[in-house]
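Okay, here's the structure, questions in a sec.
Of the protein chains in this complex, one is absent; all others appear in place.
For reference, chains read A and B in written order, and residue numbers begin at 1 within each chain.
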Amino acid sequence: MKSYRKELTIYTETRYAFLNITGDVQKAIDESGIKEGLVLVNPMHISASCFINDDESGLHHDFHKWLEKLAPHAPTSQWRHNDTGEDNADAHLKRQIMGREVVCAITKGSLDFGTWEQIFYGEFDGMRKKRVLIKIIGM
Amino acid sequence: MKSYRKELTIYTETRYAFLNITGDVQKAIDESGIKEGLVLVNPMHISASCFINDDESGLHHDFHKWLEKLAPHAPTSQWRHNDTGEDNADAHLKRQIMGREVVCAITKGSLDFGTWEQIFYGEFDGMRKKRVLIKIIGM
Partner (left out) sequence: MKSYRKELTIYTETRYAFLNITGDVQKAIDESGIKEGLVLVNPMHISASCFINDDESGLHHDFHKWLEKLAPHAPTSQWRHNDTGEDNADAHLKRQIMGREVVCAITKGSLDFGTWEQIFYGEFDGMRKKRVLIKIIGM
C-alpha cells in the first residue's frame, strides 16, 4: 500500500467562483504512481467545496443564482455568525449544499470518471489564499 | 491490499426514480473477497446521486416533492443551462442536495450498516442508460 499527499493553492479574484481542478488531481495521481485506489479531494477551509458536476458556464451561473436564493449573503445581519465580525455566514451554508469533499476511484492510474464528470473547487468566500488537500491511497 | 471494480447498468422508465442498490453493492463486495476496507459507490453521471436513506415509499414521495420545490424542473427557461438545448438543469441541482457518492465501511466482508441504512441510486434525468461505479479497496 502507498499513500501520497499534495496541496493546491487557490486564490480567486471574486467572492464566489468555480475552478475546474480535474487536471491538478490527475497530475497528483500521476506523481503518486498509484494505479488502483481512492483519491480524496477537499478544501482545508469551511467556506468552500470540492464537488463534481458539469463544466458548463450556464450551469455555473445557475448554481450561483440558486445558492444565493437558498442561502443569501445579504442582509448579512440575518445570520448570527456574522455577529462575530465576519460577513461569510452564507459561505458556510452554501458549502453544505455543495458538499465538502469528493472521493474518486483510481483505475489503471486514471480518475475513473464518466464522460462529463469534472472536479471543481467551489469558492464562497474568496479574495484570500486557500488550500485544497489531495490525499491518495492505493497500490 | 486488494482492489475491485464493477459497473452497474441502470435504466429507469421515468425521469425521476430511486432504486435500492444495496444488494448489488454487497454482491460486488462478495465477488471482491475483501473483508476489511472501504467501498465507494457513485453514478458516472452528473444528473444522478448515490445516497443512503430509508427504503420507505412515503419518504421517497416526500424527497421528490421537496427536491422539486427546492430546484424546480419547470419552467425550464429559468435555468441558463437549458439554453444549451438540454432540459435537465434541475437534475444537476437536485443531485447536489442528495450528494454524488457514498463511501461505506466493509467489516468482516459485509456492509457495516445500521438497521435502516440502504443505498439508493437517485435518478433525476432518466429514460436513458446510466452507469454506477463500485470501487472497493481493502484486504
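Basically, a contact is a pair of C-beta atoms (placed from the backbone, for glycine too) under 8 Å apart; a residue touches a chain by one contact, two chains touch by 3 or more.
Being a predicted model, the structure only gives us computed values, none of them experimental.
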(message) Looking at the full complex, which residue from A:Asn20, A:Gln96 or A:Ser110 touches the chain that isn't shown here?
(response) A:Gln96
(message) Using the document's contact rule, name the residues of chain A that touch the chain not shown here.
(response) 1, 3, 5, 38, 40, 42-46, 70-71, 79-84, 89, 92-93, 95-97, 99-101, 103, 131, 133, 135, 137
(request) Since one chain isn't shown, list which residues of chain B touch it in the complete complex. (result) 1, 36-38, 51-54, 56, 58-59, 61-63, 66, 70, 97-99, 102-105, 107, 112-117, 137-139
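Throughout what follows, only the chains that are shown with their structure count from here on.
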(message) So the centre of each chain is just the mean of its C-alpha atoms; given that, what is the distance between chain A and chain B in Å?
(response) 20
